[in-house]
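What you see is the complex with one protein chain gone and the rest in place.
Read from first to last, the chains carry the letters A and B; within each, the first residue is number 1.
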Amino acid sequence: MKRGLIAATAVAGMLVSVAACGSGGSAGADSKSLTVWVMDGSTPPGWTKGVKAAFEKKTGARLNIEIQKWNGIQQKITTALSEENPPDVIEVGNTQTSAYAKTSGLAELDDLKKEIGADWTPSLNKSAVHEGKQYAAPWYAANRVVIYNKKIWAEAGIKDTPKTRTEFFKDLDLIQKKTDAEPLYLPGQNWYFFDGLTIGTKAALVKKQGGKWVSNLADPKVAKAMDIYKQYQSFSKAPKDKDEATPQQGEVFAKGKTGAFIGMGWESGIAIKANPKIEKDIGYFTIPGETAGTPEGVFLGGSNLAVAAGSQKQDLAKKFLKIALSDKYEGQLAQEGGVIPNKESLQSALKGNPAAEAAAPAVAGGGTTPLIPEWGAVENPPNPIKTYMTAVLSGKSPMDAARQVEGEFNKRLGQKQ
Amino acid sequence: MKRSLFGRFWPNATALFLTVGFLFPVYWMFSTALKPAGDIISEDPVWFPLTPTLEHFRTAVSAPHFWRYVGNSVTVTVLAVGMSLVIALLASFAIARMRFKGRRGVIVTFMIAQMAPWEVMVIAIYMIVRDGDMLNSLLPLTFFYMVMVLPFTILTLRGYIAAVPKELEESAMVDGCSRPQAFLRIILPLLAPGLMATSLFGFITAWNEFPLVLILNKQTEAQTLPLWLSGFQTNFGDDWGATMAAASLFALPILILFLFLQRKAVGGLTSGAVKG
Partner (left out) sequence: MKEAPRPAKEVRRRAYGPYLLLLPALAATAVFLGWPMVTNGLLSLQNLNMGQLIRHATEWNGLDNYGEILGNEEFWRVSLRSLLFTAANVVLIMGIGTLTGLLLARLGPRMRLTLLFGLVLAWAMPVIAATTVYQWLFAQRFGVVNWVLDRLGWHGMADFNWTGGQFSTFFVITVLVVWQSVPFVAINLYAATTTIPKELYEAAALDGAGLWKSFTSVTLPFIRPFLYATTFLEVIWVFKAFAQVFAINEGGPERLTEILPVYAFIEGMGNQHYGMGAAISLLTILILLALTSYYLRIVLRQEEDER
């Protein structure tokens, strides 16, 4: 029986070591450190280094910036906010901030807004406010631009980038006729581009009816935006029921057989990675609107920084926010990351970054998805608006398509909170 | 001999066709991982990586904390499978060889336990672990994985034990062995293939588990490989090359283990699943 005993002891021993390794890692319990959750891709290395050094110098506490992956992030944030030692500061998507604010999982930041937030860009700050109170600080935003292949455009004989939507369509038509390239790569479910178009037509995706939010997709203004989308999509062979990530539109563009696509500035990097030779052919311009001088409406995708209500280190967290959002580091984030900073005065930091320069003019006229706590559920896959888009592009009338998804849309908006 | 020719050709052709069908996805994973980015998204598929690159593997391995994930995955999986084997051996011996009141109930209990929908019980488990202040530890994970694979292990092992002729055990006991001794000396060695086959299943299950570790262990120190693997699928689409490289690395230990144990394991499984 000796062998059995040895085996048993070995197992027990291993268990002890597992237990030890589990409890050792809890960094949050250390009062001399601050844990910040940022999303994968938000923080460029130079910025991280600078902010870390400045924070540690000023407070003497350690700064743990933990990079979060996107997969399952909602459940992670929700459960983390329910824990005794939540991360102190978290990056929250601008469209999700109000939902988290409503759960009382986020700390109120009215005083911080008074102190450092007087000149935050209003179109960005809107998302950080819930029922009149500040629950987060706007951090950065990004919006879509047109990324085009200069070589193909030259081949089609186009000299200048378009200033109006009509000009843009004409150019795409020229590419269609004169080259063998696909003029535009636009899958049927690039829903944030569509959201931008609805902002451009001043359409509302939801409306209040009897004290409840319901679908407003049947509105003619939404139909008008969808019609614009359909015109764009007619220049593309891309799948009508996929979004821009499957396949990565940047990788398709990298083949050099696509005239243009509508995407985030950094998506050109994906193309360059897949095909380094294409770098010299890439250009950017602002998505043109109805008339010259007013760019198309865009969705301002962005992030806010929020403090967990359950954090034991509220003061330290605010000190971090003051440093991270200071002109120095906010400017550096804009410059290094090519994102739109939270103040218009800092947009000069984008000089020399053609993608960001093309993005900046559209910010003032940009918007977001409806800022209601119920919205988060709408975008969970399968997003009914994407379903609506595919339906229209496959030949349904906008009215019928709106009716088709209304039930699901309203169900999600009416969900219990 | 016409018939024999006919009888040989078709089975072989079918077998070849099936082999290609079963192998191709595995091959495609490895070959995609080896292709340079430009060959991956391609109008005409590049069937063979003519200019192989290890770039994607480097990306995959150089992800932060990679070796930590490997260590955690191995620890949790090995412990969970090991413990479930030990516990299951005891239980399945009782079920296979002893008669007692409530035996049927026990068997059906484990059969039903096999149906547990773990993915959707995650939040209940989370609340238990959170309130027990055991988050970010490998310990709860190990135990939950152990129970995830336990029912299958018990039911399969029970079949293997039943397949060992009773006479062997009895003759050992006649020779003066106690029952535990007879078990250790006679039955256990005969069970080796069965133990291997069963442990492979446990291994796959525990190695793959994602939803639970996602919300129980939010600190990288206590995370496992599936989280690392899913990290290559970012919000903005996938880095196919790196994903396939990561998937290859992730699959490799199991593939090797399978090829290694296959011959020993295969023979026994049937007797395991069937007799009892």
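By our rule, contacts are C-beta pairs under 8 Å (C-beta built on N, C-alpha and C of every residue); 3 or more make two chains touch, one makes a residue touch a chain.
Keep in mind the model is a prediction, meaning the values are calculated, not measured.
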Note = By the document's definition of touch, the residue of B:37, B:81, B:122 or B:138 touching the omitted chain is B:122
Hidden-chain contact residue, picked from the options A:151, A:242 or A:403 = A:242
Message = Among A:45, A:60, A:132 or A:381, which one touches the chain that has been omitted from the display?
response = A:381
Query = When the complex is taken as a whole, what residues of chain B touch the one chain not shown?
reply = 8, 11-12, 14-16, 18-23, 25-26, 28-29, 32, 41-45, 87-88, 90-91, 93-95, 98-100, 103-104, 106-117, 119-125, 127-128, 143-144, 146-147, 150-151, 154, 178, 181, 200, 204, 207-208, 210-211, 226, 229-230, 233, 238, 240, 243-244, 247-248, 250-251, 254-255, 257-259, 262, 266-271, 273-275
Remark   = Against the hidden chain, chain A presents residues 74-75, 78-79, 81-82, 99-100, 102-105, 237-242, 246-247, 252, 376-377, 380-382, 387, 390, 408, 412, 415-417
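By our rule, only the chains that are shown with their structure count from here on.
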Task = Report the residues of chain B in contact with chain A in the complex, numbered from low to high.
result = 37-38, 40-41, 43, 64, 75-76, 79, 82-83, 86, 126, 130, 133-139, 142, 180, 184, 211, 214-215, 218-222, 227, 230-231, 233-238
Message = Under the definition above, what is the set of chain A residues touching chain B in their complex?
response = 1, 4, 7, 11, 14-15, 18-19, 21-27, 40-41, 66-67, 69-72, 75-76, 79-80, 82-84, 244-248, 251-252, 254-255, 264, 267, 273-275
